[in-house]
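With one protein chain withheld, the remaining protein chains of the complex are depicted in position.
Letters A and B mark the chains as written, and numbering starts fresh at 1 in each.
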Amino acid sequence: MPITILPPKAFREPPRNLHHDSDDVMSDASSDSEDSDSQPGGVSLDSGETIHPRKRRSAATTSGSTFTKRPKTANITSSISVPRSAIVTPGERITTDPQWMRGHGTYLSSATLGEQAITSSLAGIVTRTNKLLSVRPLRARYTPEVGDLVVGRIVEVQAKRWRVDVGSTQLAALPLSAINLPGGILRKRTETDELQIRTFFAEGDLVVAEVQQLFQDGGAVLHTRSLKYGKLRNGVFMAVSGTGGGSGVVRSRRQVWTLESANNGGPIDVILGVNGYVWISKHVDPVIPEEAKNQQTGITNLEEVVSATMYSSQNDRIEPETMREIARIRGVVTALVENGLRVDEDMVTKGYNEAVEMALVSEGGPEDVYLGGERGEQLAAALTGRLA
Amino acid sequence: MASSQHVLLSPAELAYLHASLSLTPPIRPDGRSPTQFRPLVAETGILPGTNGSARICFADGTEAIVGVKAEVERTRTRHDFPSLDEGAEGDDDDLEDNQHDVVKGDNDWVEMTVEIPGYRDDDAGTVFLSAMLSEALLADGEFTKRLWINRRFHWKLYLDILLISPPLSYPLPLLSLTTHLALLATRLPRLKSEGDEDPLFDDDWAAAAYLYPRPAAKKGSKKTTSFATPTARPPVTLLVMAVGNNIIFDPSKEELAVADVALAVSVGESSNPSSSTAMDIETEETKGHHNLRILSVRTIDPPSRLTPPGIPNASNSAYGANAAGAKDTEKKKQQQEQARTAESEAVEGVWKAPRGGAKPLVLAALVQKVLEKGGVADEVLDALDGVDLN
């Protein structure tokens, strides 16, 4: 069957009668935001009082612990009941208590009587770290953090640095000084290196790197000064959503691991960039040439040998079996994302094993690696059933 | 845009993709079989204000909406035949149905626009897409005949094709399938007036006839159905590409980036097997299968030709041995020689953009594969038939 056409999913009209607690949504018609985060974007309108009486909330000024109180009702009819307060939406006042500090996803708006209220600027869930309140969005682009392992694509080559797409709101920078030179040589970068910058990375090349530091404006600076990092080859790339929020790749114990594949596929490396960019490739053991073996193989020597292949853009020989299993893993990741599941080592490994079993019973046999459409849903169902 | 859409892939990725797609059978990155399409969600009749509409979403999120709107327009009288049939008009009415030269269509009766977000409507890529889609529709001259009302009036059909998502992959197959569905769902009000009077239509939408009469409910006015067999249907345009010895349907953006040749093949169902034009390639078997014929073929310039080549290790100055500094000059010389051969010859695992044009044999194979009895085009048409029209 070359084509599957599915009927549209019926849209269910949300039950209307559930949400009559208009009080629930934040009140205070006259709040004037004057924080660092936002420019007041309009004129104040004064003639409206007769038509919509302002609901002033006195609770905020009287009691000491002043979280805005809301009726804890209105659960959505479902197997798991989640209170409406589980979600905050833009403009919703979180607290006026000065003991909290505002983090990401919030801003300060002035409440009545000059008090400052931490207000959400996103639709998401409230998290706190000690005294820091932040709102994690339901979904957003990846926001880099120092130490993140990311997969990125070079989009621009400049005089002394590369500009790398990491799926964030801004391009990341990879300075020439933050890469290893081939052969493990340690020296200052010269003009010759600058002229040869394209021989290391050119436009379109994929790199795996670590976020070294963040600029004031949120831009990330990457480095590849480790044998784990560098140019990627021998595999396929895919972009899913990153850790900004929602489904996709999540931060976990390991972002990089080697998976022993079934069907004679051999070992396969999986790199789940925290930014949602994924690289799946054949695992290649560093080849140590004869000359080097004869010499004393010290640690530095090994490093030298390994880093020699660092900037190659030539693929090694890859067996069809390996390619097939790589495609299967890619299918698993796609199925996870399309069905709203998280992507981490645990899920990918389980999903892969499940997919191998599914292929055994399918008509196509173990060579059938297709996991789109209904099969993806089947896979997801099998996984959630097992993990639940 | 689009066909020459710049895809930024590294040489190593391109080499891997090309290698895996050249295997027999090919291994596609998403595991599909060579003839398999991406699964899609389709619905019709989404816009009550139009004569016909459809929406298709692929699983990757690309989405298109097509709306068809018809307006009655006065047919421009031809000045080159002055008052040729003034007197005979009334008497010939009954004969008209059998005369080819009376029910005439004009390509001006169909207006098609393609909207792609982020691209101007006069962008070369958009214009090319719209030209390809309308070309397929108008190629056999049968379609515009359906718009004929009487000698003085005709329907003017406006097809508006909207791509909702950013163009993640070359949108041609998506737009074509959506247009196909929208046309299948298109209905025109039933004509109440007769002959060459000013047309008067039935207000009852339920009585409106399908532009492409359905075999099940074949009610429409005689005039519109007379020149089409009930199985007639709008064309579909399929995107086919060749890599190595493999023929691959509905390629994704990445796959298209390593294509040797890419073709847009428009296939229609020949309603009238006897009238074969020069372009016709009739399939012999008609029983149980669609009587397919080629309406148009266009080569798509695959982005693969613009990709940068990979550098073999031998000539890579940042590659270990070279960078570390080969000590003796003898060795260096040897390497330089190697590098020179590497530039002109293919090295395994190194990407090299395809050069030269498409070979006629390959093109023939691609077209043949599309038309194959019980093949992809057949099944696609069958599947589209199964979509609920409302």
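As a convention for this text, contacts are C-beta pairs under 8 Å (C-beta built on N, C-alpha and C of every residue); 3 or more make two chains touch, one makes a residue touch a chain.
By definition in this document, contacts and distances are computed from a predicted model.
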(Q) Considering only the chain that is not displayed, what protein name does its UniProt record carry among "TRAF-type zinc finger protein", "3' exoribonuclease family, domain 1-domain-containing protein", "GPI-anchor transamidase" or "Polyribonucleotide 5'-hydroxyl-kinase Clp1"? (A) "3' exoribonuclease family, domain 1-domain-containing protein"
Q: Please pick, from B:S33, B:S165 or B:T299, the residue that touches the omitted chain in the full complex.
A: B:S165
Q) Which one touches the absent chain: A:P137, A:P182 or A:G265? A) A:P137
Q.
Touch as defined at the start, partner being the missing chain; which of A:M101, A:L171, A:L214 or A:L227 qualifies?
A. A:L171
**Q.** Where the unshown chain meets chain A, residue by residue
**A.** 11, 13-14, 19, 22, 25-33, 37-48, 50-52, 65, 67-68, 70, 72, 76, 78-80, 82-87, 89-91, 94-95, 105, 107, 109, 121-128, 136-141, 155-156, 163, 165, 168-171, 217-219, 244-247, 338, 340-342, 384
**Q.** Positions on chain B where the hidden chain makes contact
**A.** 1, 5-6, 47, 49-50, 53, 59-63, 65, 67-69, 71, 113, 115, 117-121, 123, 125, 158, 160, 162, 164-166, 168
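To be clear about the criterion, only the chains that are shown with their structure count from here on.
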Q) For the complex, which residues does chain B have touching chain A? A) 8-13, 15-17, 19-20, 23, 27-33, 35-43, 55, 59, 249, 307-308, 310-313, 316-321, 323-325, 347-351, 376, 379-380, 383-384, 386-388
Q.
Using the touch definition from the top, list the residues of chain A that touch chain B in their complex.
A. 1-9, 153, 155, 181-183, 185, 196, 199-200, 202-206, 231-238, 304-305, 307-318, 320, 323-324, 327-328, 330-331, 334, 338, 368-374
